[in-house]
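Here is the structure we will look at, set down as structure tokens.
Every protein chain of the complex appears in place save one, which is left out.
The first chain written gets the first letter, and so on, giving A, B and C; residue counts start at 1 in each chain.
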Amino acid sequence: MDLTTNSLLLTWTVFTPFLGLTAILALLALRPALRLSQKAVDEASRGIGMIAAVVATALSIALWVDFDAGTSNLQFIHRFVWMKAWNIEFFLGVDGLSLSMVILTAVVFLVGAIASLPWLGKLDSHHPHFSGKRVPGYWILLLLLETGVFGTFASQDFFLFYVFWEVMLLPMYFLIGIWGAPSRKDPDGRTRGGPYAAIKFFLYTLAGSVLMLLALIAIYYASAPAMLADGTQGPHTFNLVHLTAQAKAGVFTGAKAILGVPFVHLVFVGLFLGFAIKVPMFPFHTWLPDAHVDAPTPISVILAGILLKTGMYGMFRFNMQIFPESLAWASWAIGIIAVINIVYGAFVCMAQKDLKKLIAYSSVSHMGFCLLGLAAMTSTAVNGAVFQMVGHGIVSPMLFLLAGVVYDRAHTRDIEGFGGLAQKMPEYTAITGFAFMASLGLPGLAGFVGEVLVFLGAFAAHDGIFRVLVAISALSVIITAGYYLWTMQRMFLGPFNHRWDHLSDMNWRERITLYPLAVATVLLGVWPAPVLDMVRETVNTLMAGM
Amino acid sequence: MLSNLLAIGPELALTATVLLVLIADLLIGDRPARRASLATVAFAGLAAAAAAFALLPDGGPSAFDGMVSGDGLGRFFRGLFLVAAFFGVAFGALSDEIPARRFGEYTILLLSTTLGMCFLVSAQNLLMILLALELTSLPSYILAGFRRGDRRSSEAALKYVLYGAAASGLMLYGFSLLYGMAGTLDLAKVGPALNASAAGGSVAIRAGIAVAALLSLVGFGYKIAAVPFHQWAPDVYEGAPTPVTAFLSVGPKAAGVAALIRFVVVGFGASVATPPAGGLPWPMLLGILAMATMTLGNLAAIPQDNVKRLLAYSSIAHAGYLLMGVAVGTPEAIQAIALYMPIYLLMNLGAFLAVLAVRAKTGSETIAAYRGLGTRSPFLAVCLAIFLFSLTGVPPFAGFIGKFYLFAAVLKAGTPFFYIVALVGVLNSVVSLFYYARLVKALFLEASPTGAPVVAVPFATTFLLAVLAIPTLLMGIWWSPLASLAAKAAGIAE
Amino acid sequence: MTIGLPQYLVVSGVLLALGLFTIVTRKNAVAILMGVELVLNAGLLNLVAFSRFSGNLDGQVFALFGIVLAAAEAVVALAIVLQVFRAQRSVDASKASDLKE
Partner (left out) sequence: MHDVAPVLQDFPLLFLIPLLPLLGAVWNGVMGKTMQRRFGHAAIHLPAILLPAGSFVIALWSFLTLAGAPHGTSMINHLWTWLPVGTLQAEVTFLMDRLSGVMALVVTFVGTLIHVYSTGYMKDEPAYWRFFAYLNLFMFAMLTLVLGDNFLLMFVGWEGVGLCSYLLISFWWRDREKATAGMKAFVVNRIGDLGFSLGVFLLFWGLLTTPASPAPKGHDDPHGVQAASHQAEAAPLATSIAFREVEQILQDPIKRDRIVNRDILGMGMMTLICLLLFVGATGKSAQIPLYVWLPDAMAGPTPVSALIHAATMVTAGVYMVARLHFLFTLSPVAMTVVATVGALTALFAATIGLFQYDIKKVLAYSTVSQLGFMFVAVGVGAYWVAIFHLMTHAFFKACLFLGSGSVIMGCHHEQDMRKMGGLRKLMPITAVTYFISCAAIAGFPFFSGFFSKDEILWKAFDSGNMLLPGGGVILWAITAIAALGTSFYMFRSYYMTFSGEYRGAAAAHGHDAHAAVAHVAAHADPHAVPADSHDAHGHGAHAPVESPVAMTSVLAVLGGLALVGGYVGLPLLWGLPNVFEAWLEPIFAGTAQRVTSAGFGHGAEWVLMGFSIVVAFGGFFAARILYKDGRSPFPARLLASPSRLVQATHRTIFNKYYVDEAYNVVFVKGSLVLSRGLAIWDTRVIDGAVNLAGTIGRSFSFLQGAIDRLFVDGLVDLVAKVVQAAGDKIRRLQTGHIQAYVQGLSLGALALVALAYLLAW
């Protein structure tokens, strides 16, 4: 499969947000010269940010249009030697899996960008809306985050992937820290709030990624010589395509054992832990509720919609593609932890009082399905896991936007505090009901397709244990229905709590973001073929590697 | 004879500059532009030295029959010290802690320390090493105590001088034993001689060699501020004026590391690949030392409130990372150290410049003074954030590349002990995020106390900040020129 | 019995021990400096002894330079001690402990 540069469209998509970013920086630099007022600069940076998001989405749609779903090899390749000394290449390329994630990123960021616009309704002064604070800085960081995520999904060179992976960290730290909730002392005595959640997020992910760094270097030194973009031969390689070929040829299985543990397994675990923290997997999930509760709405949307998927994507792209035997070796463990993720997450949701925390834990539960699909290693299950990533990527932004709608008005997310909202906000109740149904996996909506495929695939897995695992995790279907309907009951049904007389129904900015997502959920649920076709060839090659 | 002189061209130029500044100091009266003119004289001298440095023949011969070697490592670090001196003098001019009256003295002392450092890195002879070490240390004792009236500054100087004297005393004793056993002062010959005697010799001989080598290690350890010889560093760094601290944390430390490399790798030929030279398991020993230094530096930095003291512990931690490279001793490791050093210089000097600027305006060095700086002076805050995140080793900044090279070299070594060392190193850089992010949190995430003055940064500082910040960012993405330079530096063993 | 190399080494060892002992125990800065001098002299004695018994004169040259160094060091150290004295009216090293955690 020749890897010569054949189109720059992908590079344009990845770096469009970066261009927007530089435009805003230029604007800031020129501000004294042009004597722009603060308000003008804010408006301009919002405009530039929106344009960048829209252009990025358009480009990603263009990518989808002329993407050939028939073959599984990389398309839109842009490759040149970046660092001769270490055989590092700037190598961007997409196959089915990456493309689906790139498009999802573009869509979710567009939604996030719209949700970052100033709130159209009447704004009460003592709760200044986050979208009015330090606007240029916010949009610069948002666009930097988007470039980082695009790069993570599109890069096919391990070093480049690692750099983009870490580039995602910095903007996220500041976005949660500066624009999140002010730091506060919780009743249980621990200080929480934006800064606390930001540093916790940064520490968790950095701890994971340093393990990945060691694994990256170990793989590099264990890799066999390979051709570089400029035709020369390098002693080792970071190029993912070559690494996969070498893995198939048994280069890594032959490598020297480290500290007595076979090389392949230890490196697999190193990489897996780095990605598992982001998914989030069971023992490492406690940063997610904190990050969601204290992040502003659009950042929660992006965090839940996209950043969780980078972890899963990493597992498919690296753990499954390069170390299939170790995945088979670890499949039992991952399966069991996945089930814990699903059932434990669902049960914990039942007891949550804060709406955003409930949605965060439900994300933990839903991402458990992707893990189960990965562990089952059948083509149906893996297809289901990838679809679940896309489906959850559409449904969870909706849920967080809805949490944002009620927070912007009532400035509290305490489920018990509400009651009978249906009387005051009927449209909001209808769309929240729809979102809850989509999330609990009502057939005909996006959530169901992913779940049923993972269950079917896992049930037909080679290993007997997976049938037991599916039976247990199927319990979550009931618990999820339980906590969602109970939330519906406490917030929307029952007698109206007159404390909320002043609440107004949804305004247009919220509708623009929510209704397209609702339509997408129905479309994905009723006609999932386009996404499944795009991904099937890639999954077949991944499976062929087993 | 001429070739010998040519080989130490830059040093001669430096000496000439010192003399010139001395005379200029006397001639230039108390005119307002006193600092600027003295600074220009110093810069001119440094430029001349740089020119001489460029003229140095590549892979030049060793001068003074082997006492001063002109190999790649020496050349690389001498170039680095000229840059460090330039920034040292510039910082001195900008800082309020150096009165204009005594700026001349400051420059002279600084340049003579640089001179000492240049000799230290290229010294191939035990005597030469001791002399160079003393030439580096003595002026820095005085520099540490530069603020005559201030109790803390003189106390710092006192501690520095007593500790330094004791350490170099022990080192002299160690050298004497080495000389005794090897019969020669030339480093290149000491190693093989000791190996020969260690191979055949009884336990007593091997014990003798161990004592001799380790006592001489004390000198280097003190210079690098590696554990257990680091205790002077936090107090001196905090007491000394900021420009001096900045220079100390970069200059002498780098010289110490280079000298240690030459002493251990060239002298004893000790590297992971070769068998334990002179009966001493150097890699294991230095590895443990590295781990101790890293961990102590990072852990002690966390509870700090004074930013200078925090950066002091951070520089101890970075000394630990460098020691990790020295412990491995392979050519890749030396290249990694050579690459790490300039990046470390950029980051550290940048951070200290920011501290200097904030101290000039608010007069305090505690973290509280930095609260809300993001809004009060965005450019300074952004630059400081870049330096701090680069020190943590987060891509896309240069610090990551430095650490990447180091960890790659350590992992390439391939022995189980060094996997553990790499793991400890990696975990340390995560722990280091604790205190760097605490400062960043103060900068951006906390609101500035009401009525806090807008920190107007003078143009010179802004310019220098940019000069330091831009390469820190750029080299995170495009670092091949620096990598090839570092490869030449490691050429000694290639 | 003739005075051989080992005897010299023993004397320098004793000198070293004394020097270290003074550095570690005395509170007065000047006394510490004396201790340092002792350590330095121990080293120099060693050098001279080795050079005498091993034939080449490098050791002697080293010793000469060593003496000069010791002097220089003493000068600088005493100057700093003077400055400390002027700052806190006493030369007691243990009192100089403002800089601590």
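Following the convention adopted for this analysis, a residue touches a chain if its C-beta (ideal position, glycine included) is under 8 Å from a C-beta of that chain, and two chains touch if they have at least 3 such contacts.
All figures in this text were calculated on a predicted structure; none of them were measured in a lab.
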| item | value |
| --- | --- |
| Visible contact partners (per top-of-document touch definition) of the missing chain | A, B, C |
| Which residue of A:M350, A:A410 or A:L523 touches the chain not shown here | A:M350 |
| Residue touching the undisplayed chain, where the options are B:L6, B:L20 or B:M284 | B:M284 |
| Residue among A:L170, A:I479 or A:A518 that touches the chain left out of view | A:I479 |
| Omitted-chain contact residue, chosen from A:L3, A:I217, A:M377 or A:M506 | A:M377 |
| On chain B, residues whose C-beta touches the chain left out of the figure | 158-159, 162-163, 166-167, 170, 206-207, 210-211, 214-215, 217-218, 221-222, 227-229, 231-232, 234-235, 276, 279-281, 284-285, 288-289, 296, 299-304, 431, 434 |
| Chain A residues that touch the omitted chain in the full complex | 188-190, 200, 203-204, 283, 285-286, 328, 331, 344, 347-352, 376-380, 383-384, 420, 422-423, 437, 442-444, 449, 452-453, 455-457, 459-463, 467, 470-471, 474-475, 477-479, 481-483, 485-486, 488-489, 492-496, 526-529, 532-533, 536, 540, 543, 546 |
| For chain C, the residues touching the chain missing from this view | 20, 23-25, 27, 32, 93-94, 96-101 |
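Definition applied: only the chains that are shown with their structure count from here on.
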| item | value |
| --- | --- |
| Interchain contact steps from chain B to chain C (minimum; 1 if touching) | 1 |
| Distance between chain centroids, defined by C-alpha means - chain B, chain C (Å) | 26 |
| Geometric centre distance via CA averages, chain C-chain A, whole Å | 65 |
| Separation of mean Cα positions, chain B and chain A [Å, integer] | 43 |
| Per-residue overlap in chain C, given as positions that touch at least 2 other chains | none |
| Of chain A, residues touching chain B in the complex | 83-85, 134, 162-163, 166-167, 169-170, 173-174, 177-178, 194-195, 198-199, 202-203, 206-207, 210-211, 213-214, 217-218, 220-221, 256, 258-259 |
| Complex contact set, residues of chain C against chain B | 9, 12, 16, 19, 23, 29, 32-33, 35-36, 39-40, 42-44, 46-47, 49-51, 54, 56, 58-59, 61-62, 65-66, 69, 72-73, 76-77, 79-81, 83-84, 87-88, 93, 96-100 |
| Chain B to chain C touching residues, read off their complex | 126-127, 130-131, 134, 138, 141-142, 145, 148-152, 154-159, 161-162, 165-166, 168-170, 172-173, 175-177, 179-180, 183-185, 234-235, 238-239 |
